[in-house]
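Provided herewith is a single structure, encoded as structure tokens, for subsequent inquiry.
A single protein chain has been omitted from the complex, and every remaining protein chain is retained in its original position.
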Amino acid sequence: MSHHNYITGKTKYMNPYLAGVLLGLVLLMAFYLTGRGLGASGAMKSVVVTGIETVAPTKAENSDFYSKYIQGDNSPLNSWLVFQVLGVLVGGFLSGALAGRLGWKTEKSPNITSKRRWILAATGGALFGFGSQFGRGCTSGAALSGMATLSVAGFVTMMAIFGTAFLFAYFFRKNWI
Amino acid sequence: MNINIKILGVIIVFFFGLLLLLTSRMERSHLKYTAEEMVEKAKTDYVVNKVDLQRLRGYMLVDLQEPQLFESDHFEGAINIPFATLLEEDSKEIWANNETKVITGATPMERHEAWMLLTQMGYEDLLVLQN
Amino acid sequence: MGPIIPVYEISTELNFLVAFLIGLGFGFALEQAGFSSSRKLAGMFYGYDTTVLKVFFTAAITGMLGLTFMNYLGMIDMSIVYVNEYYIESAIIGGVIMGIGFIVGGFCPGTSVCAAAIGKKDAWAFLGGSLIGILLFGETYNWWKDIYTKNFLGGVKLSDTLGISDGFLVLLIIVAAIMMFWVGEWAEKKFKRPDITKEM
Partner (left out) sequence: MNARVILSIVVLALGGVAAMLPNAKNSSLELNEKALHQELLLSSHFVTADELADLLINQDPSLQLIDVRTIEEAKKDPLPGAINIPLDSMFSPDKNFYLDQTVMKNILYSEDDQLATQVWMIARQKGYKNNYLLQGGLRAWKNNIINPKYPEQTASKAAFELYEKRAAASQYFTGAEKVIKPKVAPIIPIQRRQKKKVQGGCS
């Protein structure tokens, strides 16, 4: 069965194609209502910029990078993506609650310790955060939304992300299988 | 599994229903040419005077005046399409026919406006008569 | 005509409410698809679970088809819609770094938020890591500035680059995606791993 979850052995996840159509309709609504697709890493950038601005305001203003996201008195947190990501947080929680998937736990391969998983996750997060700034968007902002608008950047980013992940998959197999 | 498929169907039907509902309420534009293309179109020589008219063969005169004014004074053989009814279905039939249509009556400004609007919509063989 | 908010200049407050609601749908769809599980996500790269491929491409296709039809029906002004800007080097390098991050961390930013919402500790670690990553980029921005802004091609569309109509490109992508789905389901059978189901 295509929607069978090989990890949990349960079938509580939605059929992936159905979930894909649902996600696609959300994406379409985002385009129809706001003219922009979905995103995630931008909200994290807003958090970082706000942090820098609070700790070292002069530094933030002098930096070529941070200053791009500071507009007068308006906090960088007052941005569209931040609210959207708050929505993701709530939406994910609702879905998890409905499906009974809530729980404070670490998901990992039995071959590694929880600590190792956390370190790997944080490293991966750092790489992803860095890469998302370099590539001007993450999987949702650049690849998914970009592909929906048929932009070359979307296809290139998508292929770079998944291609590299496939290439490196072999070296990290111990952590997952 | 089957339930999932049904939900998928319901979602798709609902969404496309919503799209259809939204589109049906919208006024579609029927302008054939873009503004940039109209710049070129506007350069064509479409103004004729009475002398030119005598040389023209097979044309129809279309008068844009209000019906009351049209009754009191109009060219012989002219038909009346008041400016306000320019885009009604009956009028469109006339604009769409193959004959050369010479726009007369009303103010010169209205004649040029009518010419521009109809040309933007893709109607051909239109001329404007100069006083 | 859409996009509604920029065209009708809707107030910021309502805009943020719309953002929240769209995010709600986004998070719900991601979680329902199983993107809150890093091992399910990573399964993509070992062939035992190709949910990512299926969801990602189905969503992209739905979005593309929807936009193509909406554009044809005059419902959306595509000249306002954001088309991602293409900087050759930065898109590729960024993508490669993200790819490594994906296989190491097992999430991408969107899915990590979603997984964090249902209490995955590793997702919180990933989130914290991504903040550090962004900070690192911000701090070292001057080093990358040249390559970051090199070869800017603007918001180019693949259909224009290839010289085909949008609709035809969509059809090509659909055909490619259907083949990938088929391969994906074949791979799921081939690389099936019943042993790890006990671990949750």
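Residue numbering begins at 1 within each chain, and the chains themselves are lettered A, B and C in the order written.
Here is the rule we go by: a contact is a pair of C-beta atoms (placed from the backbone, for glycine too) under 8 Å apart; a residue touches a chain by one contact, two chains touch by 3 or more.
Quantities reported herein were computed from a predicted structural model and do not represent experimental measurements.
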| item | value |
| --- | --- |
| Partners of the unshown chain among those that are drawn | A, B, C |
| Residue of C:L21, C:I76 or C:V113 touching the missing chain in the full complex | C:I76 |
| Chain not shown, touching residues in chain B | 1, 4-5, 8, 12, 27-31, 34-36, 38-39, 42-43, 47, 83-84, 86-87, 107-110, 112-113, 116-117, 120-121 |
| Touching residues (missing chain, whole complex) on chain C | 1-3, 6-7, 54, 58, 61-62, 65, 68-69, 71-72, 74-82, 84-85, 109, 159, 165-168, 170-171, 174-175, 177-178, 181-182, 185 |
| Interface with the undisplayed chain - residues on chain A | 2-3, 15-18, 21, 34-37, 39-42, 45, 81, 132, 136-138, 140-142, 145-146 |
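Everything below uses one rule, namely that only the chains that are shown with their structure count from here on.
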| item | value |
| --- | --- |
| For chain A paired with chain B, centre-to-centre distance based on mean C-alpha positions, whole Å | 51 |
| Between chain C and chain B, distance of the C-alpha-averaged centres to the nearest whole Å | 46 |
| Mean-CA-position distance for chain C and chain A (Å) | 8 |
| Residues within chain A bordering two or more other chains | 14, 17, 21-22, 25 |
| Where chain C touches two or more other chains, by residue | 70, 75 |
| Complex contacts: residues of chain B adjacent to chain A | 1, 4-5, 7-8, 11-12, 15 |
| Interface residues, chain A side, partner chain B - complex | 1, 3, 14-15, 17-18, 21-22, 25 |
